[in-house]
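This is the structure I want to talk about, given as structure tokens.
Note that this complex is displayed minus one protein chain, with the remaining chains in position.
Chain IDs A and B follow the sequence of writing; residue 1 opens each chain.
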Amino acid sequence: MGFIEIRDLLKKFGKVVAVDHVWLEIEKGEIVTLLGPSGCGKTTTLRCIAGLERPDGGDVLIDGVPMFSQGFVPPSKRGIGMVFQNYAVWPHMSVFDNVAYGLKIARIPKGVIRQRVQETLELVGLKGLEHRYPTQLSGGQQQRVALARALARSPKVLLLDEPLSNLDAKLREKMRFEIKELVKRMGITTVYVTHDQAEAMVISDRVAIMNLGKIVQVAPPAELYHRPATKFVADFIGVTNFISGTVVGLDRANNTVRMETNFGTLICTVLSSDTVSVGNKATAFIRPEDIVILNAHSGDENVFKGTITHRIYLGNILYLFVELGGTSLRVQSLPAASYAEGDPVFLHLAPQKCMIIQE
Amino acid sequence: MKWLMVRIGLILCLLFPAFGVWGAAQQRLGWIGPIYKELAESLMRGFKDYYRRTYGEEIEITFIRPGGWPVCVDKVRLWGGKPDADVFLGAGAPAHELLKRLGLIVPYKHAHWDAIPGEWKGMLVKDPEYYWSAFAPWLVTNIYNERVIKILGLPIPKTWTDLLNPVYRGHIVHCLPYASGTMHEVVEIILQTMGEEEGWAYWRRLAVNLARFSTGSVDTLQIVARGEVPIGIAQPQMNAMAARKDGYPVAALIPDKTILVPEAAALLAGAPNERNAKIFLDWLYSLEGQLYVLKGLYFPARVDISLSAWAAEGIKEAEYAIGALGADNFWAVEVEPINYDLDLATQRWDEVNRKYEYEIYRKLDEIKTTFALIEEVSSKIEAARKAGRDVAGAESKLKEALNLFGKGEYEAARSAAVEARDLLGK
Partner (left out) sequence: MQGLEQAMGSRGVGSANRLSPGWSRPEIILSLLLWTVVGLFILYPLFFLLLESFKIAGTGRLGFQNYIDFFKDTYYLKTFANTILLGLLVLATTTLLGLPLAYILARYRIRGKTIFIALTLLPIVLPAYAGAFAFIIFFGKWGTLNLLLMEWGAISAPLNFIYGLHGLVFIQSLHLLPFMVLSLLAGFTNIDPSLEEAAEVEGASSLRRFLTITLPLCTPSYLAGAVLVFLWPFTDWLTPLLLGQTDLLPCIAYINIAYHFTDVYRKYMGIVSVVVSGIVCVGTFLTLRRWVERKKYTSLSKGTVLEGRIINPHPLGRVIAYVYLSIIAALVLIIPVVLGLSAFSRRWVFEPFPTYWTLENFKVIFWETPKLLRNSFLFSSIALLFGVVFGLASAYLLARTRAPGRNALDFISTLLLVLPGIAIGVSYLMAFWKTIPIATHWIIMPLALFVRRSPYFLRMAHASYLQLDPSLEEASEISGAGKLRTFFHITLPLLLKGIFVGVIMFFIMAFQEISTAVFLYRGGWETLPIGIYLNWHRGMEFGIAAAMAFFMVVMVFVLLLIAARIGGGILNVAWGAGGRRE
């Protein structure tokens, strides 16, 4: 039984199904990110957890208590903290009043409030700014105020709705770490929503990738990266190459497959050999960093000859686009490498790294 | 800080209504009627003062003037026995007879009943059954703007027929008979003295000289006072006096045929403040009340008033009144009003209004063009006659056209005029 349980959640806006029968369990103290492109339903799901949207079906349970099926529990009674995309810091109140707001409502004695607010502000790195007004603060500082406000009441659950998307890149990176560290230290169960996969990878214990209202895969970041369940996931996380072909041979014992592509026979690994059969079309994927460049044919399997068509220099990485028999593969290389466009190269695609993937 | 201001603001807002409730007087009196503001204010001042002196209390008086007397009577009818006022103040015999017939007023013989004459030159001044009596009589007059008349070089019209003179083309203004009791009475004066046929012909011909129609008798006064149009028809006698007081060069003309309007007061049936109303009526006809009537720029009705005596006491308004009346007391004025058939007028009230509106007001453009055509042909006939030609046929045809015009058959009149013109061509 998870701390937060989402059961068969359904939410429609008119004819559009935003959240399509979603099931998810989040353990206590876990940080789970809902990741996906815009319109995939991640924010709607989050808002259902918060009680800001009412689902058309299904339920959300927080600490075992249903939030919808036995009477609607309003957001004010759920004991959660939330950080909004645009901070939602109240401009007509000072930083102190913003953070103390929820504490006042909970009728906590003044002295305790003062102490709590000071502590929380120090926690988020805003010590000494309690009498400033939000209009006098930078974006990043406002974000911290929002965070402080959410954390001040020691909530059971923390919800964050794309909190960093309005900040610049450097700040975003910094804040990612800070939020993760803070939340872990306090042991709060956290649900995070973002469309930035890098952010999700850094922050989360597990990531739930969503598309078109459904959860496509839920897994820790590494598994998502190395064992994506569908093409969509593989494409969304990181950079990848897709190779399509026809299955000509199947080796159930080793879980490998021989696939005929337009540049040769490729030996790929398959997670479950039940899903492929000889004669069918299939797609394999391989990450750019897993393709090795050779100067000459090594004699192994899965070595192919190709020509470098583009060279993309990013400072820390060099991407080479290599053309083999009609397919273009992106290969990662060391920046210092002296490959030039037009050079012939040999690529080794290790069978363990070539994975067959579902659509 | 902001919140404090908001709270103060809210409290102030709540106080405003309270400010309204304070000051509700205990004694009340309500008037409804067509009298003008100056008179109403003068009477209010006078009576409040009297009431305070005599009863030691303040009395709150409301006065509404929804319009001319027909509109006022209509309002009383709408109240249907539960009136919002106590006294019908103003309007002449037609109004009060109507009120009496509809049972909307009740008789009350006020304390000075005998000081008011019963009738004057054949016209009723008070109701023999005590339902109403005049307190401020006046004659129906016409007015003109002295300055503009002089600038335009127009002669002063003395009789009704004078007004038909083409020299006044576009220089006359009056309102529609349904909008003003006075105007309606003037229409009736013409109809009764000239006979119906001739009377309607007269109104059509007068319409030719109109600059436009005004929206009421006060509007007529305003337009003439401002000089927009120099001559105005159908005005109470005192209006010129009032305008003069404000500096407007307006003068009144008593036309050759006029009637008396015995502006009267009556007690409304079911009046909520009957006691106060009776006290008021008693006061109105007393010498003190009548003095305030004079101060309101109306003529007092008591037979025993001597304006010169009052003038000698330094009362300015008495001087104005003497100047306007040319006599020491209203009833001594040298005028022969016509014999006005009140019953006939009341009977055909709506019919006259409607006929005027449909046949003259709505067809004003047509009237003007038709008459212009007739005049054009007439001058052609004159020219032909001077040239020695035979104009007998054309003349009789034109007479026919004029006749048709008088009857309101404008199109036929036009064809007749055209025929007359053609006859001339031969």
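Going forward, a residue touches a chain if its C-beta (ideal position, glycine included) is under 8 Å from a C-beta of that chain, and two chains touch if they have at least 3 such contacts.
Bear in mind that the values here come from a model prediction, so they are computed numbers and not experimental data.
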| item | value |
| --- | --- |
| Contact partner of the left-out chain, one of B:Phe88, B:Tyr144, B:Tyr178 or B:Phe371 | B:Tyr178 |
| Hidden-chain contact residue, picked from the options B:Arg65, B:His110, B:Lys126 or B:Lys257 | B:Arg65 |
| Among B:Asp162, B:Asp219, B:Glu274 or B:Glu409, residue touching the chain not depicted | B:Asp219 |
| Which of A:Arg153, A:Arg176, A:His195 or A:Arg258 contacts the chain that the document leaves out | A:Arg153 |
| For subunit A, residues in touch with the removed chain | 10, 12, 50-59, 66, 68-72, 74-78, 80-82, 84-86, 88-92, 101-102, 105-106, 134-135, 146, 149-150, 153 |
| Hidden partner interface residues of subunit B, rising order | 2-3, 6, 13, 16-17, 19-20, 23, 30, 32, 36-38, 62-68, 70-71, 73-74, 84-85, 147-148, 178-179, 212-216, 218-219, 221-223, 225-228, 242-243, 246-249, 349-350, 353-354, 362 |
